[in-house]
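Excluded from the complex is one protein chain; the other protein chains are retained at their positions.
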Amino acid sequence: MRLLIEAIGHWLIDAVAKVGYGARLFGLTFRHSGMAFSRFRLTIAQINFIGNYSLVIIVVSGLFVGFVLGLQGYNTLQRYGSEQALGLLVALSLVRELGPVVTALLFAGRAGTSITAEIGLMKAGEQLSAMEMMAVSPIARVLAPRFWAGVISMPLLAALFSAVGVFGGYIVGVQMIGVDDGAFWSQMQNGVDWKEDVGNGVIKSIVFGIAVTFIAVFEGYDSQPTPEGVSRATTRTVVSSSLAVLFLDFILTALMFSRE
Amino acid sequence: MSTPPSQTPADAPFVAIQGVSFAYPTLTGALGRQILTGVDLEVRRGQLVALMGGSGSGKTTILRALGGQIKPQAGTVMVDGQNVHALKHDQLFALRRRMGMLFQFGALFTDMSVFDNVAFPLREHTDLPESAIRDLVLMKLNAVGLRGAHALMPSEVSGGMARRVALARAIALDPQLIMYDEPFAGLDPISLGQIANLIRTLGEALGAASIVVTHDVEESLSIVDYVYFLAEGKIVAKGTPDEIRASELPYVKQFVSGAPDGPVRFHYPAPDYATDLGLGARQ
Partner (left out) sequence: MNRKLTDLWVGLFVVAGFGAILILALKAGNLASFNFSETYQVLAKFDNIGGLKVRAPVKSAGVVVGRVASVGFDDQTYEAVVTLALDRRYAFPKDSSAKILTSGLLGEQYIGLEPGGDTAKLADGGKIKATQSAIVLETLISQFLFSKAAEGKSDSKAPDSGITAPPGFTAPPVIGAPGGADASAGKTNDKSGTKGETKDKK
C-alpha cells in the first residue's frame, strides 16, 4: 500500500515537474524565435516539411468527411423535410468543428510524430549537443522554426480541409442525391457568418496549431536519447496533442458558440 | 576571420581545471552518483593531452564541464583565463566559438550535406560571403582529405569518413581549444591511423590546446604529449606516455597491458557462486 502511494507521489511530482519544464521551454521558444523569422528560410523549409507533406492526407480526408456529411446529413434531414438545409449543415459542421479538430488530430499524427522523432533522434545522435558546443542555440535553430511552421500551417490546412469538405458535400448532396443546387448554396450563405463561424474556426485552428506543434517539439526535446525513448516520446506526442485538442475544442466552443 | 588574441601569457596553461567535483543533481535537489572528485588538470597551448580511463570514469564529463554544459559543485574551470561558469550567456557563447569539439561518432547534422555541415559554424558565426565560405570549407575538407566528398550526405559516407568530416567541422573556425570525445571508437585500422595523424598535425598547425578523451591505449600513447589517468572520478596517474607505459600503479598497469583482471575486477559483485547454484545446501 505504502509503495503504491509512493509510486503515485513520484509520478505526480514528475508530471508536475514536466509541466513546469514545458512551460519554461515554451517561454524560451518564444524568446529565441528571432532567428526563425530573421532567417525565414529555416521556417520555410519546415513549412514545406510540415505543411506541404500533410496536404495529401488533409485534402483526401476532407473530401471523404465531406462525402459522409453529405450522406448522413441528407439521411437525417429528409426525415423532417429539411433536405434543403444540407448545404448549411455540411458547411457549419466543417467550418466550426470538423475542419479545425479533425485537421489537428491528423496533423498531430502525421506532422507531430515526425517532428518529435526528428528532434529526438537529433538528440540521440548528439546533434543538439554539438550545436550547443558550436555556440548555436538548438532552441533557436531547431525548435523555434518548427514551432512557427506548425502554427502557420495548421490554419491553412484546416481551411483547406473545410473547403474541400464543403465541395465533397456538394458532390454527394447535389450531384449524386439530387438536393437542389440553389438551395444548397443559398441556405449555406445565409447561415454561415464569416466572422462568427469561419473566423472562429480559424482562431480555433491557430490555437490547436500552437498546442500540437509545441507538444511535438517539447516531447522530442525532452525524450530519452535511445530508440525506446524516442518511440515513447512519439506516442506521448500523439496522445497528449489529441487530448489537448479535444479539451481546448470544448473550452473554445463554450466560449465562442454558446450564445444567450 | 581572426580569432581574438589569447588573454593568457605564453607560459600559463590555456586550460586549468582545479579541484572540480561533480554529481548530477536529481529533481529534489539532492545529488546522484558522484562522477568527479577533486580533479586537477591543465593543458598548454599547442599541447596534446590524453584523458584516459575505463568506461564511466568521468572523462566525457570533464569535456562537458569545459564547454560549460554542466556546472561543477566545487572547483573552477578556467579556459584562457576565464572562469567558464562565471560567464554570462553571451560571453559563454563567445568562448565556445573559440573551441572545437569532435563528438563521439561525429554527430554530423544528418539533414545537410558534408559541405553544409562544415559550413555550419562559418554561416552561423561569420558574415562571410558564400564564395569565401566555399573556399574555406573546401580547404578544411582538403586538410582531412575529403574535399572530393563535399556533396555527399552523412548517410552516404563511411564511419571513418564521417569522423573526419566532423573533425573538419570542429576546426572550421580555427579554434584555440579542440576536444575529442572518443575519436578512435569503432574505427578500422586505416581510419584509426588517419584520425590519429590528423589530431596530431592539425593541433600543431593551429597551435591549439587539444584534449583527447579515449580508452584506446596504443593509438593515443603514440601521438600525445601528456596523459591524465582517471578512475572512478579521480586522477590516479599523470605523466608522459613513456612514464605511463612504465608505471607500476596497478590500475595503470592493468589498463595499459589490457589484463582482464586487476584493480578493475572481472566479476561484477555477486553472492557466493556455490550458493547461487544451490550446491552449498547439499554439502
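A and B are the chain letters, set down in written order, and residue numbers restart from 1 in every chain.
Note that contacts are C-beta pairs under 8 Å (C-beta built on N, C-alpha and C of every residue); 3 or more make two chains touch, one makes a residue touch a chain.
Just so you know, these numbers come straight off a predicted model, no measurement behind them.
Any idea which chains on screen the missing one touches?
A
Among A:156, A:211 or A:252, which residue is in touch with the absent chain?
Of the listed residues, the one touching the omitted chain is A:156.
Among A:175, A:189 or A:235, which residue is in touch with the absent chain?
The one listed residue touching the chain not shown is A:189.
Can you list where chain A touches the absent chain?
Contacting residues on chain A, toward the hidden partner: 41, 44-45, 47-48, 51-52, 55, 91, 95, 152-153, 155-157, 159-160, 162-164, 166, 185, 188-190, 192-194, 197-198, 201-202.
We take it that only the chains that are shown with their structure count from here on.
Starting from the mean Cα coordinates of chain A and chain B, work out the distance between those two points in Å.
Here the centre of chain B sits 43 Å away from the centre of chain A.
So in the complex, which bits of chain A are touching chain B?
13-14, 17, 122, 125-127, 129-136, 141
Please name which positions on chain B make contact with chain A in the complex.
Of all residues in chain B, those touching chain A are 27, 67, 69, 93-94, 96-97, 99, 101, 103-105, 107-110, 120-121, 124-125.
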